[in-house]
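The complex appears here minus one protein chain, its other protein chains still in place.
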Amino acid sequence: MGVVIDGCPAGLEIDMEAVQSAVDRRKTGQHNFSSARKEEDAVEIISGIFEQKTIGSPICILIKNKDARSGDYDNLKDVFRPGHADFTYQKKYGLRDYRGGGRSSIRITAPIVAAGEIANRLILVLSKTETTSFVTQIGKVIYNVSSLAENGLSKEEKTFLADSNKNLVSADFEKKVDAEIEKIATEGNTLGGKITTIIEKLPAGIGEPIFGKLQAQLAQALMSINTVKAVEFGEGIHAAAMKGSEHNDEFEMKDEGVSTKTNHHGGILGGISTGERIIFSIYFKPISSIKKTQQTLSENGETVTITIEGRHDVCAVPRAVPIVNAYVQIILADLLLQNRYAKL
Amino acid sequence: MGVVIDGCPAGLEIDMEAVQSAVDRRKTGQHNFSSARKEEDAVEIISGIFEQKTIGSPICILIKNKDARSGDYDNLKDVFRPGHADFTYQKKYGLRDYRGGGRSSIRITAPIVAAGEIANRLILVLSKTETTSFVTQIGKVIYNVSSLAENGLSKEEKTFLADSNKNLVSADFEKKVDAEIEKIATEGNTLGGKITTIIEKLPAGIGEPIFGKLQAQLAQALMSINTVKAVEFGEGIHAAAMKGSEHNDEFEMKDEGVSTKTNHHGGILGGISTGERIIFSIYFKPISSIKKTQQTLSENGETVTITIEGRHDVCAVPRAVPIVNAYVQIILADLLLQNRYAKL
Amino acid sequence: MGVVIDGCPAGLEIDMEAVQSAVDRRKTGQHNFSSARKEEDAVEIISGIFEQKTIGSPICILIKNKDARSGDYDNLKDVFRPGHADFTYQKKYGLRDYRGGGRSSIRITAPIVAAGEIANRLILVLSKTETTSFVTQIGKVIYNVSSLAENGLSKEEKTFLADSNKNLVSADFEKKVDAEIEKIATEGNTLGGKITTIIEKLPAGIGEPIFGKLQAQLAQALMSINTVKAVEFGEGIHAAAMKGSEHNDEFEMKDEGVSTKTNHHGGILGGISTGERIIFSIYFKPISSIKKTQQTLSENGETVTITIEGRHDVCAVPRAVPIVNAYVQIILADLLLQNRYAKL
Partner (left out) sequence: MGVVIDGCPAGLEIDMEAVQSAVDRRKTGQHNFSSARKEEDAVEIISGIFEQKTIGSPICILIKNKDARSGDYDNLKDVFRPGHADFTYQKKYGLRDYRGGGRSSIRITAPIVAAGEIANRLILVLSKTETTSFVTQIGKVIYNVSSLAENGLSKEEKTFLADSNKNLVSADFEKKVDAEIEKIATEGNTLGGKITTIIEKLPAGIGEPIFGKLQAQLAQALMSINTVKAVEFGEGIHAAAMKGSEHNDEFEMKDEGVSTKTNHHGGILGGISTGERIIFSIYFKPISSIKKTQQTLSENGETVTITIEGRHDVCAVPRAVPIVNAYVQIILADLLLQNRYAKL
């Protein structure tokens, strides 16, 4: 697994331990949330960083996964697993790499998290922008986010999140989540969920007005996470049922400059940041690898019955939080740089 | 307004009357839905088409809007209208074109519709793919789409849609929509809504597996439509509350080849089409230009009160249907061509 | 004919009369050098400029050629003219636009010259860079440029060039060129030649180190001019016969900073500008449209004899000078902007 980061200015200080630690954090230790395969993802710089600073050339980072055993997958090599990309890859390419670790694997996310950490270093040099993502739904258990656009997270929620290995913001919510996970684990079943992200202190003016709209670039990146099925910005799906007079946010002058009285628009107008808090949520389908026996087809078209063995994740959503943050940071870093071009 | 289409193979027959007619259809005549400015969008070919065929060079199409009078906007030139991009453009560029017809105007969609028509010609040469979009929500009036993924539109719905100038699929739904529109028009207010799209007979294998996933490319395009606030594919936001065993679609062999028994995945797995029906919905915020008096700021930071005069749309959603179709067609044409590269 | 310029910052003042005048200068009036077809190239802004300033959106410029009559070309529509792209277009696309004005026509250069003028406005805001191109060979008549890398043009050469409608730098050279042209015109034949370009006061550090090397980007652009057959930078082809000790330029400190004692390298090292004078030359083949009768093939493979009627250019090289300048300016403007990213 590797990643090539192009376009990063020279002279940016990179703390490779922070990068390694971000990649490590991607893997949680508890059995219900994480893959039981113990991965050791050692981050190695191939080019672009010298004496802890970027030198202006493409940054190539390699992440070696020491524990991927291809043998584990042999029993599935001729079968189209329901909900997986086996069938579509076979149709598209006429062949496929049936081992774990391909492009549709969760493991491909390690380099993205590494790139996100570097992007965040650049963001903090160019601005004071902060990106925070957290789990707001697991299965049918939902955390209420209705006042987030206006107020952001409370101090208590932030504190709880800092220590939460499931990226939750409340103990009460965690209790319900744990019960739900426990129940579903017993069934050998899996759960989806929702992640909500807020971006604070992004300057006004970020985003490109036609095909590079801020929400469009974020949507593309977020929909690239394999199990994401929906994305909504600001009021999102609720906006469809609002009246114009309810949704419009009036401008007013505050100490720090032009601001909006309310924040239904979620920090973006015309594809460009307004300087208000940005808020969006993404929805995940449940993991496809379930313990229950399923009927499907082999590559030869024969009906077969499969049972996916081993310890499984019940829910991948908590694990996706650093990936969401990484995608957001990569896009924001790029747009903040691009914005240097916007006017003379 | 213009558009440059690059990468279209030579030898594609283009019926310019069909292109003109697609651009014309974008404008509906009824007062409640459409802008009262009567536009005449004359499509003109600048390059790339010779004797009704593409010649392999970039196709440049110009659409002259005869009726855009800049004078109409003079009273708004120093004001940040709530919900509009006036403020963000000013912040980003330090200046802006305050006349109607800029990048955030609905009028920019005429060239996209023209390009969509050409893309569709190419799609039909390369496949039998059909894209159908229709309005499934206006304000709080909602059309039930729960069986669409499995069954598609009924014959009656298709027939109704063909003649519907509001791009609806049922007379009963239209009656409720008309009542809602009537009521809101009286208030001088506006409404949002939802459009649902189904893509049928797209071959399996379309979409690129990492950053060019089919749903990611569609999401980027659809989120580029200015008033869109959410997009969902397949089960969408409902997928977050489903169990793996409920969401997984088992593969089975049908006469026409490998198929899935159910269609919760909505025709895409791993970013690549499965050959099943693709379904997605997008959600629109209400139009920002309302008749009600609003408080806002001038460019100098003074608090001002504005009333936006003239006849206004109550709801832009029906008008967005051809634009949604056009974006989908442009992406599908590109991906179908790209797929020629996928395997030897 | 049109051009879309993307990525130009907002707030750049554009004098459209200067753009029109640059496009006009591209056409010289004298019969031996110019096409006899009198062209009127009216430059029209479609988007991106408002109240004489760029607004940050793509700048679309249209140039309407009022005098292109397709009828003139009817006798050549089924024939592969020697030295022209008729055959290769037919092979590539299966059909072609046989009228004048296609992609291989000199007329396609009008939009490039317009874009070059806008690029130059941006260059002058970002730097003091000056690009000067002039004819240094017509047929066998050659102007000596051996001291140009060190000294640039003399004051007299600059003065002469400013008034030369053939873009020459010396009266003596012009006399010889005129005699050569006169002789070849009588034969009904055509001539090639050479253009030399010097770029002065380009800051050190411009160019991208791997695939975007300054000389590589310039070479690509210059080799895109249809009749260019060779390009050389600095000592060029002579460098191949030099020893390392002869070619190396030692660094020394001057008032204005680090400099090289000599300028064999021609202002570029490792793909990046050194701050020294950049010098390069490009070589043109003679125009393919000659009056002499030629044997060739029709599209059906029959041997035919053709005579290309009408008044012809003897030599297109003087006319290519503004095009060379435009390409250079477009690349420099882009690289100067990109360089804002190079370091923090």
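Each chain gets a letter, A, B and C, in the order it is written, and its residues are counted from 1.
Keep in mind that, in the parts below, a residue touches a chain if its C-beta (ideal position, glycine included) is under 8 Å from a C-beta of that chain, and two chains touch if they have at least 3 such contacts.
It should be emphasised that the depicted structure is a prediction, and the values quoted were computed from it without experimental measurement.
Among A:M16, A:L62 or A:I210, only A:L62 touches the chain left out of the display.
Among C:A22, C:C60, C:V231 or C:L332, the one in contact with the hidden chain is C:V231.
Looking at chain A, the residues touching the absent chain are 1-2, 4, 10-11, 46-47, 50, 53, 55-57, 60, 62, 89, 92-97, 99, 102-103.
Against the chain not displayed here, chain C makes contact via residues 80, 82-85, 87-89, 91-94, 103-104, 108, 137, 139-140, 184, 187, 189-194, 204-207, 209-211, 213, 215-217, 219-224, 226, 229-237, 239-253, 258, 260, 265-266, 268-275, 283-290, 292, 294-297, 301, 303, 339, 342-343.
Within chain B, the residues in touch with the undisplayed chain are 7, 9-12, 56-58, 125, 209-210, 337, 340-344.
Methods note: only the chains that are shown with their structure count from here on.
The greatest centre-to-centre gap from chain B, using C-alpha centroids, is found for C.
Centres computed as Cα averages put chain B at a distance of 42 Å from chain C.
Between the CA-based centres of chain A and chain B the separation comes to 26 Å, rounded to the whole angstrom. Contact of a single residue of chain C with at least two other chains is seen at positions 10-11, 56-57.
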